[in-house]
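One protein chain omitted, others in place.
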Amino acid sequence: MSDVKDFFVPVRPTWCVGCGDYGIWNAVKMALAGLDLKPYQVMFVSGIGCGSKLPDYTRANGYLSIHGRPMPVATGIRLANHSLRVIAVHGDGDGYGIGGNHFLHAMRRNIDIVDIIQDNQIYGLTKGQYSPTSDRGFVTTTSPEGAIEAAVNPLALALAAGATFVSRSFAGDLKHLADTIMKAINHRGYALVDALQPCVTFNRVNTYDWYRQRVYKVEDETGYDPTDRMKAFAKALEWGERIPTGVIYQVEGKPTYEDQVPAMRAGLLVKQPIVSPRFAEEFEALKDAFV
Amino acid sequence: MSDVKDFFVPVRPTWCVGCGDYGIWNAVKMALAGLDLKPYQVMFVSGIGCGSKLPDYTRANGYLSIHGRPMPVATGIRLANHSLRVIAVHGDGDGYGIGGNHFLHAMRRNIDIVDIIQDNQIYGLTKGQYSPTSDRGFVTTTSPEGAIEAAVNPLALALAAGATFVSRSFAGDLKHLADTIMKAINHRGYALVDALQPCVTFNRVNTYDWYRQRVYKVEDETGYDPTDRMKAFAKALEWGERIPTGVIYQVEGKPTYEDQVPAMRAGLLVKQPIVSPRFAEEFEALKDAFV
Amino acid sequence: MPLNDMTFIIGGEAGQGVESSGAGFCKALARGGLHVFGLPDYRSRIRGGHNFFQIRAGTRPLYSHGGPPHLLMALTEEAVLRHREDIPAGGGVLYDPEHAVDAGWLKARGILAFPVPLGKIVKDAGGTRAMVNTAALGAATGLTGYDFSKVASVIEDNFRRKGQDVVDLNLKIAQAALDYVRTTFASSFDYRLEPVSGPPRMVINGNQAFCLGALAAGCKFVAAYPMTPSTTIIEFMSARAARYGIVTKHTEDEIAAVCMAIGAGHAGVRAMASTSGGGFSLMVEALGLAGMTETPVVIVEAQRPGPSTGLATRTEQGDLLFLLHASQGEFPRIVLAPGTVEQCYEAGIRAFNLAERYQTPAIVISDEFLAGAIRSVEKEAFDLSEATIDRGQILSDAELDALDGPYRRYQFTGSGISPRAIPGHPKAVYSATSDEHDEEGHITEEADIRTRMVEKRMRKLEAARQEMRAPETYGSPEADITFLAWGSTYGPLREAVDVLNRSGRKANLVHLVDIWPFPGEKVVAPLSRAKYIVDVESNYSGQMASLLRMHTGIVVNARILKYDGRALSPDYILAHLPEEVK
Partner (left out) sequence: MPLNDMTFIIGGEAGQGVESSGAGFCKALARGGLHVFGLPDYRSRIRGGHNFFQIRAGTRPLYSHGGPPHLLMALTEEAVLRHREDIPAGGGVLYDPEHAVDAGWLKARGILAFPVPLGKIVKDAGGTRAMVNTAALGAATGLTGYDFSKVASVIEDNFRRKGQDVVDLNLKIAQAALDYVRTTFASSFDYRLEPVSGPPRMVINGNQAFCLGALAAGCKFVAAYPMTPSTTIIEFMSARAARYGIVTKHTEDEIAAVCMAIGAGHAGVRAMASTSGGGFSLMVEALGLAGMTETPVVIVEAQRPGPSTGLATRTEQGDLLFLLHASQGEFPRIVLAPGTVEQCYEAGIRAFNLAERYQTPAIVISDEFLAGAIRSVEKEAFDLSEATIDRGQILSDAELDALDGPYRRYQFTGSGISPRAIPGHPKAVYSATSDEHDEEGHITEEADIRTRMVEKRMRKLEAARQEMRAPETYGSPEADITFLAWGSTYGPLREAVDVLNRSGRKANLVHLVDIWPFPGEKVVAPLSRAKYIVDVESNYSGQMASLLRMHTGIVVNARILKYDGRALSPDYILAHLPEEVK
């Protein structure tokens, strides 16, 4: 059995005391240990932001990429070595802002990657500008009169874009978050985990209390059927007094991207011989096609 | 009254004979004439692609930008001069592929721009690669075994992203398309027109006939209520034997982005004096804040 | 007893207000007629870690940080450990005895220990831990014998927004710390500060100065995606947007930012996008769009150390050759690299004029050092009456009305500049296009038109090159050592040159602000007289030296390069003089 301690590295996080990123960090490690995954079997891919530093603090394969680009980097890694459990972990600005296009296309691809968004409704690392998930009216240095855009609704978008697993959890509820991440890892195909994450320094509106007063678990709702896309869409539109968490939508059995790539049927791309033994022959045929 | 002829320029389109782009071109001109708009009141902004050449063939203000970027260029134009009727016109690759992130964010912004997508489910100008709206299984040079991604559903995405006007029409039905574009122009806020556009050269699947056999008008459906977002979402998910066209969703009265920008209340930005008469005074105060 | 010539360091964790109190203290000193230079040093984290702020104060204009700190104001133990080695004998450390500071270590080196119970003072006054820096300010005021009323006035200004209670509380804390120090240490500290007479000076950093220039130039549109060290530009402009009738837009990414600015520029307003290197990388494609469509747009690039994310909150001059050649194909651009806050202000104005005059992108290149370091500067240095606005060739409504024949947006002209028409006029209807186009703007593939259109665009560089200004030469006319520099290294080099010349050496510097189109002859002139050229840059490869050789053939004799993310200081330059000229 692996243990959360297996993921320990002697580097102290630079997050502010009380930051929701600690919760996400702990939940991820709990989930990995819970699934008996070892550090070398996992690859974290992050972008840039407070939360994106997570791989630096966690013993596992990691790639801290550039702002907004973890999804394509993760996709390349996964296609080259689909034995790795690839987990993207990045902020709301990273994932839904600058990285929005990759978000869209990863979902319709159904690439088997867990996508954890540290959703603090703010830009943390750049010191407090409004983010795509900031609510209308939210005052920051780049929205001094209050944000005048409607917030991105990640769950609704995910449903529209064809995601096969759509979930939300809360950094203040470690168990539920770890649980949700476990489900996401177990899901075959793209899995979104929108993790509500208080930023204690710059977001004085969406605090632990604010979230706590609002979140509820769809799992606790009798009869909620996460396989019904229309119901899930209605659920996804809820935001305000009540904020649904849990697995909002999951459809199983859809082929992953990896399942469908011919070259990946032979096994891991990275384990294939760099040139096949019969390549010399093939090469003559290749050249002959030009003669 | 203006007339379609007002939009004539002596440049012959380079589109293939029979291309659906002719239909869109004619419909746009009909819509403008129908609304009595003059060439100087309109600004077309396009990207790169076959369809994106439309502004070159049309007498009106135009900006043929780069691939995927018409929306932000159009947004900048509109914010600087919101007396111009800004119409973005670009391909499905341009708008939903490389430009997907701008698409998302323009919608939640509710910027008052008409966004016409020439949706031929293929990359025309680069000679026939599959596009974001290509159906699963579609065979092209970059999908030789058939596309293995789910197609983007632009209408569903638009609904999830908060668009206030979501429509679809067909280049083979000039009247309906012109009509839809007129409604889009009249709408205050972002308006999507997904224009199904046969590419007679590279898309041998989604032909005029293929579309004709499938499209129907929601306007013809008794009781269809385009103000109901859930119903609209269900409608948006229809694709296959039957393809809905018309105004799928419209909600009126939401403030546009322009409505909410303080600096734009004084009138057109471009008409403001470059520095205000009292600026000299203000400037002293500005400097004094640093003393 | 050294009077009015000293260096402080305030050190502590992120979140302890190191930067704000440093800046506040600078302002208090400037209000006393002193000259100041203040340099923040902070990490890419929001809380914790070790940040510090260096302050130099003097009676002559200061252009740089540097020199040993005479007083360390340590808000943490780590601050002491990090900086104590640099403190000269006779200097002092002000700290809270709550922290385990090895006073013996200090004393053994002749450094004075000033334990002040900052935390307790704050607590007793009823303040919160975030106010410890206020206590430290009060204590430092006491130690140096500075005029408390100057510090008090800054506290008042800074906290006014938060209400009189907060003002009073901070004043009380500062006063209590000051009293404690005065009673406990009397005047045991040698370094003294006192107000002198002098005009009121601004204390301002490069980003702020640039913004004042942009406001003076009538900039109406600012789009950006946050990125250190450029973020404070969009923040500054956003805070003032409603008042000055400016539209600012925090966009979804940098591509959108520059495209929106291009759109706004095309529609006829003065528009800019601000970013740092990584964001600029994303703007590269659209830069070429502006070049091709001849759209005026200003882009500010505040550099930080790369490659890639690099050191997000630190400084470097690593992007010069990148900016000069960015984007596919060839097209004119303007590149300015201001080196002082005065030049930042001026660049804010000139960039818009040049962009509109040549209908092309104008890039202002700065860096974290210039963007964030504050300096005292005369208010007159930012002179509005010199801020002439030249929008270049724009057809008036009357001229358009009188037009017969089609409007030719890209008319072939001798200067390469084609008169612009602002869209919206019935006679100004045309399309701008990123494809090669003819005079009217229509797409063309004809070889002849293509050739002429390339030449027309590139011709604009000739006039622009003429108006690029010669580098500034500073120092001894008969120099044995000539330093070559661009952008933010001006200040440290200027001070190094002064030190050398005061010590009997003959040194000068040649500093470029106007970089592109490269004013070759004007650069050759001062350098051809140079006996020994030392290229000084905050990068690894000496990019200006490369550029110089490329355009003039001049080869520098030596290079002083630094690429650890920290700004070059006069001391560093002097310590690294090449053997030949040591």
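The first chain written gets the first letter, and so on, giving A, B and C; residue counts start at 1 in each chain.
The working rule: a contact is a pair of C-beta atoms (placed from the backbone, for glycine too) under 8 Å apart; a residue touches a chain by one contact, two chains touch by 3 or more.
This is a predicted model, so every value here is computed, not measured.
S.K.: For the chain that's been dropped from view, list the shown partners it touches.
M.R.: Across all of the complex, the chain we cannot see touches A, B, C.
S.K.: Which one touches the absent chain: B:Val45, B:Ile66, B:Ala178 or B:Leu286?
M.R.: B:Ile66
S.K.: Of the residues listed, C:Gly91, C:Gly127 or C:Gly318, which one is in contact with the missing chain?
M.R.: C:Gly318
S.K.: For the chain left out of this view, which of A:Asn26, A:Asn81 or A:Thr207 touches it?
M.R.: A:Asn81
S.K.: In the complete assembly, which of A:Cys16, A:Ile48 or A:Ala232 touches the absent chain?
M.R.: Result: among the candidates, A:Ile48 touches the missing chain.
S.K.: If the hidden chain were put back, which residues of chain B would touch it?
M.R.: Spelled out for chain B, the touching residues are 14-17, 48, 50, 64, 66-68, 97-98, 100, 123-127, 129-130, 132, 141-145, 201-202.
S.K.: Considering the whole complex, not just the chains shown, which residues of chain C touch the missing one?
M.R.: Residue positions of chain C that touch the missing chain: 43-44, 276-278, 280-282, 284-285, 288-289, 291-293, 303-312, 314, 316, 318-319, 321-322, 324-331, 433-436, 445, 447-448, 450-451, 454-455, 458, 539-541, 546-547, 549-550, 553, 555, 563-566.
S.K.: For chain A, which positions touch the chain that isn't shown here?
M.R.: Interface residues of chain A facing the absent chain: 9, 11, 38-41, 43-45, 48, 53, 55-56, 59-66, 69, 71-81, 83-84, 101-102, 104-105, 261-264, 266, 269-270, 272-276, 279-280, 282-283, 286-288, 290-291.
The working rule: only the chains that are shown with their structure count from here on.
S.K.: Of the pairs A-C and B-C, which shows more C-beta pairs in contact?
M.R.: Of the two interfaces, A-C and B-C, more C-beta pairs touch across B-C.
S.K.: From the mean C-alpha coordinate of chain A to that of chain C, what's the distance rounded to whole Å?
M.R.: That gives a centre separation of 37 Å.
S.K.: So how far apart, in whole Å, are chain B and chain C when each is placed at the average of its C-alpha atoms?
M.R.: About 41 Å, centre to centre.
S.K.: For chain A, jot down the residues that touch at least 2 other chains.
M.R.: 98, 100, 132, 145 - these are the residues of chain A that touch more than one other chain.
S.K.: Specify, in ascending order, the residues of chain C that touch 2 or more different other chains.
M.R.: As it turns out, chain C has residues touching two or more other chains at 241-242, 252-253.
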